[in-house]
Structure formats: C-alpha cells, structure tokens
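Notes follow once the structure below has been shown.
Note that one protein chain is taken out, while the other chains of the complex remain in position.
First chain written, first letter: the chains are A, B and C, and each begins at residue 1.
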Amino acid sequence: MSEHNIVSPKIYITIFAALMVCTFLTVEAAKVDLNHYFPGLNIIVALVIATFKASLVVLFFMHGKYSPKRTQLVIICSVFWLAIMLFMTMSDYISRPWS
Amino acid sequence: MHRTGELFGQFETMEQQRESASFGMWVFLSTEVLFFGGMFMTYTLNRSTYPDVFGEASRSINLTLGAVNTVVLIASSLTMAMSVWASQVGKKQLLTIFLIATLILGSVFLGIKGIEYHEKFVEHHVPGLNFSFEPGASVATNAHAQLFFSLYFAMTGLHALHMIVGAGLLIWLIRQSMRGRFTPEYSTPVDLIGLYWHFVDIVWIFLFPLLYLIDRH
Amino acid sequence: MPLYPEQASNFAPSVDALMVYITAVCLFFAVAITVAVIYFFFKYRRKSASEIGVPIHGDMRLEVTWLVVPALLALTMFAGGAVVYVDFRRSPMDTLDIYVIGKQWMWKAQQPTGLKEINELHVPVGRNVKLIMASEDVIHNFSVPDFRVKMDVMPGHYNTMWFRPTKPGRYHFFCSQYCGTNHALMGGWVTVMKVADYQAWLSGSSSADMNPVVAGEKLFAEKACNTCHLPDGKGRAPSLNGLYEGRVLLADGSTITADDAYIRESILAPAAKVVAGYQPVMPSFQGQLTEEQILALTAYIKSLQSQPVPASGAGVAPAGKK
Partner (left out) sequence: MSSTPSTTPGNQLPREHYLNATYGIRSWLLTTDHKRIALLYLASVTFFFFIGGAFATMIRIHLLTPSGYLVTPETYNKLFTMHGVAMIFFFLIPSIPAVLGNFLIPLMIGAKDLAFPKINLLSWYIYLVGGSFVLYSFSTGGLDTGWTFYTPLSSVYSNSAVTPAVIGVFINGFSSILTGLNFIVTIHTMRAPGMTWFRLPLFVWAHYATSIIFILGTPVIAITLLLAGLERMFHLGFFNPVLGGDPILFQHLFWFYSHPAVYIMILPAMGVISEIIPTFARKPIFGYTFIAGSSIAIAVIGFFVWAHHMFLTGQSAYAALTFSLLSYLVAIPSAVKVFNWTSTLFKGSISYDTPMLYALGFIGLFLVGGLTGLFLACLGLDIHIHDTYFVVAHFHYIMVGGAVMGYVGGLHFWWPKITGRLYPEFLARIAAVTLFIGFNLTFFPQFILGYLGMPRRYHSYPPEFQVFNVMSTAGASILALGYLLPMIYLVWSMRYGQVAGRNPWPATGLEWQTDSPPLTENFDVTPEVTWEAYDFENRPDLGLDVKGAPTLAPAHGDD
C-alpha cells in the first residue's frame, strides 16, 4: 500500500482489455455445444475462463502480486477452504451410485 | 478515519497501521469468499441434480443485459483501480473523477439489475410470488425451475446488496476526496474500499457464467 | 443393572466386540495418564515457596512415539468399524423386504404380503430382513438398540438397512432423529418370531387392508399410467413386464438395475433416467402421490416381474445384451 506498490495505469488498462476479451470468449463459448466433444466441457471452459479472470483481478487490480506473504496466504486459504467445502461435499453425492 | 492520516493509539507507526488495515480487509474478504461459498455449494449440487431444468431456466434470463452488466462492472473495477493509482501518486482531482466514474458505473449496474428483476417479476419468475415457470410445465419442472430462480435471486440479490454497500462507501470516499483528504501518505480508505469493490467484481465474474450461460447453444 | 442391551441380531456381537476393543484401548490410556498425573502431582509437589521445576523442554523421541502409536491404534479402530459398517450398508441378496414409512409421529410397516402394521414390526428369526424406508414429512430414524442398527428415514428418497434377527422376542424400536413434538412417542416393538410362527401370523392376520398389488393396479389405471405403459410394448412408453430387478438400458447408453429407488425416481422425476429409444414425455408425479401410493405402484410393478416380456418395447434390456 506504500509507494513501492504503485501499479501503472498501463498495466491496469492491459488487464482490463484482457478481461473484456475473456468476457467475449466466455459468452461465445457458451453458444457452442462443447458437451458434444466431452460431457461437461461447456461448464469446464466457463469456469476456467472465470477463474483466469478472477486471478487477473486479484493479482493486478487488488495488488495480490505485490502484497506481503501473509496476505497471499490468506488468499490461498480462502480458495483452499472453498475447495474443501465443494469437493468434500460433492464427493458424497458423486460416490453414491457406486455401491 | 475521519482525520487525515492520524495515527491511532494502539499502533506504534503509520506503516504498522496501514499494513494492519490492509491485512484486516483481506481477512474480511476471505470470510466473504466462504459466505458466498455456501450459496455456490447449494448451486453446484442443485445444478448437478437438475441439469436440464437449470439450462432451460437459465435460457429464460436476459443474456444481453447480463453481458452488458459484466462489462460495466469490470469497467468500474478499472476505474476503481485507477483511483487507487491516482491517490498513490497524489493526483487529487483525478482521484475524485475516477471515484465518481466508479460510482456511476456501479449505479448503472444496479439499474440494469433492476430492469432484469422487473422482467422476471412480469414473467412470474420470482419465487415466493405466485411463481409459475412455463405454461404446461410439470409440477416437478416447476419446482426445479423455482430452485434455479431462488438461487438466482439469492445470489444476485446478495451480490447487489454488496454493491449497494459499496456505493455507499464510494459516496463517503468521494466526499472525503473532494475535501482533499487523501495524499500519497494517507490513502488507506481508498485502498480498502478498492479491495472490497474488486472482490464484488470477482463474485460477479463467477455468477455471470454460472447463471446466464448454461447451455446457450 | 445391565450395561449393554440384549444381543438379538447378527450385528450385535460385532458391534459389542468393537465396543470392548475400543474401551480396552481407551481405558489403558486413560488409566495410564491419570496415574501419571496423580503420581507426579504428589511426587513433585512444591517443597518451598520459591522452588522451580527442572527445565525440560521436550524430547523428540517421545513426541514421535506418541504421534505414531496412537495413529496406528486409531487405524485399527477405523478398520474394525469400517468392516462392520460396509457389511451393514451392503445388504445381501436373499432378503425379506419390508417397507417402512415414518410420519409425524408413527411408523407404518408393510410386509411383503401387503399386510400393514402400525408401530409394530413382525420378522422371522434367522432370515435376512431388509427395511426399505421413506418419510412422509421430516427426517426420522428407525433404531433398534437390541439389534445395534439404526438408519435415518429421509423424505424424498429411500434409505435401506438390513439385519438378521437371532433371538425370538419383543424388542423396542425408537425414532432416533428428532422429528418434532412427539418424537419420544414415535416408537414401538419389533417381534421376532420363529419362522413357522411368522408364517402362521402372516396368514392368520385377517387384514382389512387392500392388497398393495391390487391397490397399485387400481392406481395404475387411475393415474392413466396404463395408457402409455402397454404390456405388449406398443405404447408410447416401455412395457413394465419383467422390469423389476432387471437391467435397463438408458438413453445415455448406461444401464441400471430397476430396483425400488429407480422405480421411485422414474415416477417422481421421469426425465432423470429415460429408457433408450423413448422420448421423455412422462409427466412427473412429484407431490401427487403419497409414499404409500408409491409403494403400491412399486408392488404392482413388482408383481409384473413374472409376466412375459414383449420382444420389442420392453423397459428391461434384452437378455444377453448389456
């Protein structure tokens, strides 16, 4: 947050452009039947693009890239805990038909 | 945070105070991730249980408005990031301009959201208010579509609530900024509210494909 | 004063064995630590007001020991429990199937013959009994302490559990999942009878209830199921002859066994698993049938198991083809 964290407007605008391209891509990708090639590919593509966009925002707009280690730890933890909740819960539902 | 750059009693140095504030905001945002996370979990399970009805219901919401809103919100994130930069380099007028731009873009987002909600209201797609999905839809389809719209309103509603809080914070920031309170040495409120605003943007980055873009082919 | 309930099912000895094993291990540690604490407490009590203890900071070997030894012991407990649990969750093939429905605040059971009981359950000794359970309202739990078994009874889907009674007698069963005002009164008795007595009881009990197969057949017509599901396979929907317990080929290429859960799902959410070669035209009956009506329909479909399967238009996949 102090002087050495200043990110130049050029980077901001580049990131913004990238985000716009990604938004366009995700809309177009949804209009194509990707599930035809691989079941669930549509949602996978949508989530990969969304995660990429979110990472750009965290790393550059929010200065995550330039933050102290403890801040980066907090970012990692929140994603990790979200993953625990999603994966451990879904593991129950997904494995039910196996028996 | 009413007086410019005051050192609060519990801190030893300004540096410590700045770092604590910023770190505190990050910790708060990690709480928010899990807060929205509970809804994402509910969404994930229900979508995997009723993929077809969710697709059908998703196609009934307005993609154009959703996409425009995505652009608007990301643009507001850009102007917010620019405000942080302006405050760091001490361009006080530019700071005010960028903050106002952010507020305007945020309000446009909320306005468009309002139009969408109105559309849904007209179509009887608001759960709890004589919901009916499509004429002739079976009881089950109706119930499952209602699940989709319950989640749609819960998730976008909570998101919009965060936007409204953010807009309130921005108004406060703009007033402070117009009084020239922020300097390169003291820009903590701009930084913190910036972090919050970007977080709200990130939530939308996930909401958009999950709610608007199911099986659009 | 008894410290454990009667052992009246196949699970009772194994559950009690787990109890004894874990108690023994835990007792060992509890006693060891308690003795150590009390011993140190007296042995090293403060002798003078300003005395300090010996500055010992730790010992790596000890730390590793008490990380590893409890972990290994815990693994054995896990393994023992897993064996019993997997056995409990996987019911054998040759079961006597009894339907159980929980509703605030009573239990209804239905014998394979269609005989219905309320807050009573009669089972023959030595037979594997499977309970297929659903709730009409909130979550209940069917629990028989003397058998060491219990299972939640959920609204919206079937849970099953099985046991083999080993001793004739009358045993309490309870609702173990809190379900509202009269939760504590939602219980009854399981009567375990000798096989001959059970048969006599079944045939001797003059039940005014309609046979579920008959009731199911009537519903089948009332709900107009029979307009599409023609027995000869020429309708808009597959024939149900020979369906029960058969393999069904689905539209997405997978196959599934047509058990109770599948039949239930197909009635309530027909679009979820559509038979290959058919359109998803069947309406859902969610909210239009009670659990008992679903059971009656299932019973009727079961009764068609022995009916001739038409050459084409059958729900069940042709033999030999996977």
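By definition in this document, a residue touches a chain if its C-beta (ideal position, glycine included) is under 8 Å from a C-beta of that chain, and two chains touch if they have at least 3 such contacts.
What you see is a predicted model, and the numbers here were worked out from it, not measured in a lab.
Enquirer: For the unseen chain, which displayed partners does it touch in the full complex?
Expert: A, B, C
Enquirer: Taking the entire complex into account, which one of B:G24, B:G90 or B:G180 touches the absent chain?
Expert: Residue touching the chain left out of view: B:G24.
Enquirer: Going by the contact rule already stated, which one of C:L96, C:V138, C:L230 or C:A276 would touch the omitted chain in the full complex?
Expert: Selected residue, touching the omitted chain: C:V138.
Enquirer: Which residue, C:G126, C:P155, C:P283 or C:P310, contacts the hidden chain when the whole complex is considered?
Expert: The one listed residue touching the chain not shown is C:P155.
Enquirer: Residues of subunit B in contact with the chain that isn't shown?
Expert: Missing-chain contacts on subunit B: residues 8-12, 16, 19-20, 23-24, 27-28, 30-32, 34-39, 41-42, 45-46, 49-50, 127-128, 140, 143-144, 146-147, 150-151, 154.
Enquirer: Contacts of subunit C with the missing chain: which residues?
Expert: 1-5, 11, 14-15, 18-19, 22-23, 25-26, 29-30, 33-34, 36-37, 40-41, 44-59, 62-63, 66-67, 70-71, 74-75, 77-78, 80-86, 88-90, 104, 137-139, 141, 143, 145-146, 148-152, 154-157, 159, 172, 174-185, 286-287
Enquirer: For subunit A, which positions touch the chain that isn't shown here?
Expert: 70, 77-78, 81, 84-85, 88-89, 91-96, 98-99
Note that only the chains that are shown with their structure count from here on.
Enquirer: Once you've mapped the touching chain pairs, tell me: line, ring, star, complete or other?
Expert: Shape of the chain contacts: a line, open at both ends.
Enquirer: With chain centres taken as the means of their Cα atoms, state the distance from subunit B to subunit C in Å.
Expert: Those two chain centres are 45 Å apart.
Enquirer: What is the distance, in whole Å, between the centres of subunit A and subunit B, each centre taken as the mean of its C-alpha atoms?
Expert: Taking the average C-alpha coordinate of subunit A and of subunit B, the gap between them is 16 Å.
Enquirer: Roughly how far is subunit A from subunit C, centre to centre by C-alpha average, rounded to an integer in Å?
Expert: Taking the mean C-alpha position of each chain, the two centres sit 41 Å apart.
Enquirer: Going by the touch rule set out above, which residues of subunit A reach two or more other chains?
Expert: Answer for subunit A, listing residues that touch two or more other chains: there are none.
Enquirer: With touch defined as at the start, can you tell me which subunit C residues reach subunit B in the complex?
Expert: Going through subunit C, the ones touching subunit B are 268-269, 271, 283-284, 286-288.
Enquirer: Show me the residue ranges of subunit A that touch subunit B in the complex, using the header's touch definition.
Expert: Result: residues 1-3, 5-9, 12-13, 15-16, 19-20, 23, 26-27, 30-33, 35, 42-43, 46-47, 49-50, 53-54, 57-58, 60-62, 67-68, 70-71, 74-75, 77-79, 81-82, 85-86, 89-90, 93 of subunit A touch subunit B.
Enquirer: Along subunit B, where are the residues that touch subunit C in the complex?
Expert: By the definition above, subunit B touches subunit C via 52, 138-141, 143.
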